[in-house]
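Report on the structure given below.
Not every chain of the complex is shown here; the ones you see sit where they belong.
Naming follows writing order (A, B and C), and every chain is counted from residue 1.
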Amino acid sequence: MSKADESTVTSDLSAATEQPADDDTILSVRNVSKHYGGVVALEDVSLSIKENEVLSIVGDNGAGKSTFIKLLSGVIPATSGEFYMRDPESHDLEQIVLESPAMAKRAGIETVFQDMSLSFQHDVAANVFMGREPLKDGLSGKLFRRLDREYMEQRSIEALDEIGFEIDPNAITEELSGGQQQAIAVARALISDPRVVILDEPTAEVSVEGSQKILDLIEELQASGKTVIFITHNLQEVFDVADRVAVLRSGSLVAELENDGTIDREELVGHMTGAIQQE
Amino acid sequence: MAEVDASVSRDSGLGITSRLLQSREVGAILAVLVLFTLGSFIRADVFLSADNLVGIIRNTAITAIIGYGMTLLMVSGEFDLSVGSLMAVCAALVATMYGSGYPILFIVLLVLFFAAIYGLFQGLMITKLGLPSLIVTIGTLTLLRGANLVILGGQTATIPSDNFPRLLFYIGGVLDLGTDAFLVSRFPLQIVWTLLFLVLGYYILNKTAFGYRAMFTGGNKESANRTGIKTDHVKIINFMLVALLAAFAGMGQLAFTQAVSPSTGQGVELIVIASVVIGGTNLFGGEGSMPGTFLGALVFALTQNILVLAGLGVQLFQVFTGIFIIAAVLIEVLSRDLRLEYLTEEYLSPLKSLSTETESFFEYVRGDVQGIDEPLIFAAVGTVIWAVATLILMTVVDTILGWEFSFVIVSPGVSALGTVPLIAFLLTAGLLLLTAIFLHASVKALGTRRDFDTTLQGVIYSFAPAVLLFVPVLLIGWSFVTPLVLGSVVLIAAPILYLLYQSTRVLHEFSSRNALLAVGATIVLWLAVGVFTATQIGIVG
Amino acid sequence: GGLRSTENTETPGEQDDGGNGQNGGGGSDELPTALRVPLVAPPTADSMDLSNPSNEEREMVFVTHVVDEFMTGIIVGMNDALNNVGWSGEFIGPSSHDPAQQVETLNTTISRLRNGKDAIATSILNRTQYTQPVKNAINNNIPVASFNTSVYSGEYKEMMDKFGIVIPYVGQKFVEAGVAVGQTGYERAKEKVGDDTQIVALPTTSAPDHPALSARAEGIRMALEAQGDVEVLDTLNVSGDQAQAINRVDTKHKSNPDINLILGTALQGAIAGGRLVENQGLKDEMTVGGFDLPEPTLQGIRKGTIEFTAGQDPYSQGNMPVNMMWNYMERGIPMKDFNTGISVIDQSNIEFASRRSGSWGDLQNWQKQNY
């Protein structure tokens, strides 16, 4: 599973801005902080995500994982800090603004949120295409373009099938089981062929078998050239699929570990809980 | 229930009937059917005449046209109470400006522009500042009502028929088809617009990305935002649409009536919202139906027509409008899950066990019945039965024997359809509530460990014989002598008291003595109320 | 009788006097009564030097129970009079019939006005609510006149007991006005259909919760029922919405095609009746009449679809109180009742009538800019 050769622990990352981005960096986060009123959810986090890697972010409850994800997906604006992304054409790292979900999407970042963010009273096909409804020519050519409902249904069957689920596209989301709902959220993220896929605890609601499907899916995504950021509380899953692990504690990035088979579970937990302090 | 393509049922393999029964509009369809039957029953010749039907459809115009906009707005999770005032202001602007000689095209464009700006403004205040739309639009409703007064200078403004502008005619005039040429002699053009906007509205809501986004906005704003939908924009556009439609409706109404007064459009907002909800649109957003809204508007138009045909006096008119609104919502909600089994499962079978094996029935209630939902269905069915019995017997006897019937506000005729259920439910509720309160006070004093719900369960099932209440009511209504009335009351009260005793014993796990005491105390309390009432009334009589 | 009691169910006919105390108090065997007016010195008496009369600037406020269309004529009359006598003033009241709110406004206004200098006019809808504020005004040397509605009109003794002065009333009596319209309607209908045809009359109201309209409807009914050959249908609620009214009158006529007299108590009913006549070509069979002179009614009369309407002189209801108040405060002449009566407007006098009162609104705007 492990692809990297070296095991390095970078404990102090505050200098990240100065160091030139590696050639294989796709997304670079520099000195990002997020405060909710007086609550400091993230403090001065810098992190580079490499092209085509699977990066796992771990941390205790309330460490700031979901907050980090929300920043990357444009749901909430950062209090301070910058984001850089590699331009697919010029191959340069260019600064991007992530202040709305639309911006993140434009940049090719898609997210499966912890709460799934589905519209539960609507059906599966509608949820899969939410915010990206396909159109076809309407009453008078381009003028009254209308929804391509057939395409939506057919494509959502396919998309769900690709991740190993069979769900009626006309079923109401509310009436599905937790796992099925999670599958819809994943299918929605994949439908637009993003460059970076972020999954916030995608296995929390699904069965053992379902979890394995999602882990397989992550590998498939990687195989197809995508970059994956993956959050979970299940350390075994981390060891199984991650190339690298970033550890958040109380809003700070405390460790970055290469998953080359040498990560010690105790050590990782130590970083998470603070038993291992930064030098 | 909550499909995205809201008006198409999920399983398209079903027959037309079951598809209809599963659709969002089933309640409105049922209500329209009921009213249609009622209308034909009251005065078929007039009601079913082509002219009258055309008139009814025209009468939906305002409600429906504004309603389409309101449907979209409510689907996206907001609403607007100012539409009635806005429509009046727009009509007033057109009438006064036309009166001062401005060209009609200019006026109409200006008024539509004004409406758009107004909608934009309201939308901005509500989305960007986060003000609650209910309150903001209570404010704008009042403001615009005042503006209407200012514009009209307190007077009725008219569009003179000898200088009637062509454009206004197209917006809401009445086409003269020449008598006898067609089934109808005069055709109001508002009907065309009502149907045109229906098709357009349906298309927008169900067939475009915008419609879907409105649904998502109302369904789960947060999620919609996260997928990049600009929910604020969706809402603002809908505020603008509803304002534009209200302006258009106002101009149409002006064209039809050729007059606009300070009170034009008053109360329209409530009728529009009621129609939209009766048509199956979710009050809290996310789902809606354009055909449903049209049907909802039709419910109101039919109500008006039928009430006039029924020849109700001026004072009952409003009472019945209210009853019809409630009935329509009832039909709309019940049609979703009313099952005939209620009659057998929740009424007949408890009734049977109650009469054949009282004690074990109450033991079953103590053990297996949770809360008061089941007992309430039992009570409701019982009340419906005695109301219907009263209604039928009263009408039949009135028609055949000609005995005059009069009980409180009930007298035979169409109005009885509303008054009898009203009285029946109020009477039953009063009896049950007071008895339950008295009995609970008694068992509490005697040291029960059960709660009020348990007492209520017992009381409701014990009042099963109250289904015979139609007997004394009819006797009173026909002015039979008092002993006869009292006799019938006693005949009903006796088994109730026995059942109360049994239920108290079993449900509260009381000894026979305590149960007797509790029921006795209840009777004493009732007697006290009775004596008090009697003396008080006696003072007058 | 059997078990059914055969008790007489008929109750002795209760005479409803309209609840507004609008009884003229007229039994025929009473002695003729004078319009008695006490001479009470005005608050301005001390400063009054009649040998060298000066015109002080005063404020006179009109407080009403509702501001509706009808009030516009009153406002216009008030403005003219205020301008003539060189006073300032305003017209104020709730937008829907609301005496409680009016009393509130009355109280505030009385405390706002200058004691001994300013004056007030109000409508008085019942004997209880208004007593306190009116007494309060009089005690504070703010003279009071009443307009449009007053339950004290003609009750000399009662007013002297309560207030020690007569509150003059400028206005009409609603039931009586209804009677006049009912009679006129009957006569006009008879002219149209001939003596042999029975009259089937439909009274309408556009606001059943408006006591003045209820009283008018009552009067109409009384007048018609007094005739031998009239069938009076239940009063139809046409609602305040004009389109609704057109529909309802149309439907009513369809279900009862014998109707040949439609009388409205406010504008909606008459307009709807006129519309019916126009659409169905009923000019020769149907008589439509109503109250007041809003533009659509005048248009109907011009076209011949509406037969007549009853003007009740709103202008004077605004104008006279100011003039009488001036007479009182500047010259010491006691104020007294002024009946604004009723004038029938039909095709014979429509031109002048509409030139005169067809556009109170425009006049009001002019006044706003020029006074």
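The criterion applied here is as follows: a residue touches a chain if its C-beta (ideal position, glycine included) is under 8 Å from a C-beta of that chain, and two chains touch if they have at least 3 such contacts.
Values in this document were obtained by computation on a predicted structure and should not be read as measured data.
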Subunit formula of the full entry, expressed with the displayed chain labels: A x1, B x2, C x1
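Convention: only the chains that are shown with their structure count from here on.
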Cα-centroid distance, chain B relative to chain C, in whole angstrom: 37
Chain A and chain C: spacing of chain centres that average the CA atoms, whole Å: 75
Averaged-CA centre spacing for the pair chain B and chain A, given as whole angstrom: 48
Chain C-facing residues of chain B, complex: 43, 46, 49, 51-52, 55, 58-59, 62, 145-146, 149, 152-158, 160-161, 186, 253, 256-266, 268, 304-305, 308-309, 311-315, 317-318, 403-404, 406, 478-481, 484
Touching residues (chain side chain A, partner chain B) in the complex: 73, 75, 100-102, 105, 111, 113, 117-123, 125-126, 130-133, 135, 138-139, 144-147, 149, 170-172, 174, 188
Interface residues, chain C side, partner chain B - complex: 3-5, 7, 9, 67-69, 71-72, 75, 95, 205, 208, 233-237, 240-244, 246-248, 250-252, 254-255, 267, 271, 279, 294-296, 299, 303, 359-362, 364-365
